[in-house]
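The complex appears here without one of its protein chains, the remainder shown in place.
Presenting subunit A:
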Amino acid sequence: MGIKMPESSSPREPSSPARDDDVSLPDAPVESPSRPNSSNQPGVTLEDLFDDNDQDLEEEILASDAANLPSSPPQTAPSSSEEAIPTTHQEAYSDPNLMLQFYSRLFPFRSLFQWLNHSPKPGPDFANREFALTLPNDAYLRYQSYPTADTLRKDILRHNPSRFEIGPVYTTNPRDRKTLKKSSMFRPLSKEIVFDIDLTDYDDIRTCLVDIALREDFGFEHIIWIYSGRRGVHAWISDKEARELDDDKRKAITGYFEVLKGGVQGGKRVNLKRPLHPHIVRSLDILRPYFQQVLADQEPFKSQAGQDRLLQLLPDKALNEALAKKWASSPDRPSSRKWADIDAMAETGVSKTLNTKALLEAKQDILLEYTYPRLDVEVGKKRIHLLKSPFVVHPGTGRVCVPITAAGDMQRAEAFDPLSVPKVTELLREVDQFGSGEDGENKANGFVEDGVTMRKLSDWEKTSLKPYVELFDAHVKTLLKSEMIRVKRERDDDGVTGSDAMEF
């Protein structure tokens, strides 16, 4: 993270307040007659868009960005905006102009809003939620909050963060935290449970394992897996019971999944009591076929050091000596062969003291050590933890953090290929090049609610972002449905979810 800037408790005012009033109009679904489907025109290039007089906000922001001054006069907008548009692939992925385009045209703000708000109508689950923005200059703005999707979007466009993170829902609006009488009155109330799994290279197996455990053991339903942009995945659990769990329970869940203990150096990292817990047994069954692949891909036992480590984890001295001798004569023996050698050598009876049970268990432990998912335990333990939002762009790779799968669809997870995740540059190009018109599709699909339509969202439909947003939306839809059923049932109690009174 960059330097933590003192948080601005109120967003900077745009240079021309008068324009601010106009700002809401361009986003309204009903277009003013003087602007017939401006940005929705197929084949319109980005340059053409800026010729439109009514793209006030757009111009102003681009102008301010290009001139790097918040108060640059709008009349210079058209010319400077032309410079601002990226046209080459060599642009850095974190180029502010790229990001701005991305946020303005592709980022699915309304979907994100509904996912976090748990209802179409704005409520405290969104309004009291913390967002943390990483600005282009690496400054870090915490405790930002927004009442609606629209305000979130505007602020993101204003700040143009390279990334932003989502935090918990607090007892009160985070921006007001300093005005409270007692500091203890400001504390986290709820947050989705999250897991951060680091993958040396992506494989769906591990996603599968955790997903199954969460559903079958804990009974969670609304789980979505988000690609974190390079090498990891995040799981977000939105079940109401999950969101309201306190830190102790989160720690318990994390502990349930923890199998590897200790640092990378040092002895055996997997030390499980026998008989194995059913979760571990299930995990072993899932991971066993994958182990061979790991052996082939990563060759963990090929080097001398790797081999030594392997022997260190096996219990029988005589067997180990025999294996070491055998491998000494064939230095480049692949890991999979060495693994098979273990059983083969054991069967020759070279060790009189061999405890077959202990050997089997040691092999199980080794298998787990090399395949069991590594959870970043700190991420899941506390409610106040901030985690990167879905759909932000990874600055290093330029890829969008898209959802991989939801609703326990492991086939989809299997089909996921990190190298096919769209990059922001490609997406923007796809918008430009969108050829055949698909009019009528471009109204925000089925999510038209009061005042929160994002007309520009429809751009994503023209790009390879489409299936990902649709996946996300489907997940959100299921979530909202279950929330509404619950609210109906709890109608007598005090409503805390977003569909009732707004509490600021």
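Please note the rule applied: contacts are C-beta pairs under 8 Å (C-beta built on N, C-alpha and C of every residue); 3 or more make two chains touch, one makes a residue touch a chain; residues count from 1.
One rule holds for everything that comes next: contacts and distances are computed from a predicted model.
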Choices "Protein YIPF3", "DNA primase subunit pri2", "COP9 signalosome complex subunit 3" or "Glycerol-3-phosphate phosphatase" - which one is the UniProt name of the chain not shown: "DNA primase subunit pri2"
Hidden-chain contact residue, picked from the options A:L141, A:I166, A:I223 or A:L245: A:L245
Chain not shown: contacting residue from A:L189, A:L276, A:L311 or A:V350: A:L276
Absent chain, residues of subunit A that touch it: 216-220, 241, 245, 248-249, 251-256, 273, 275-281
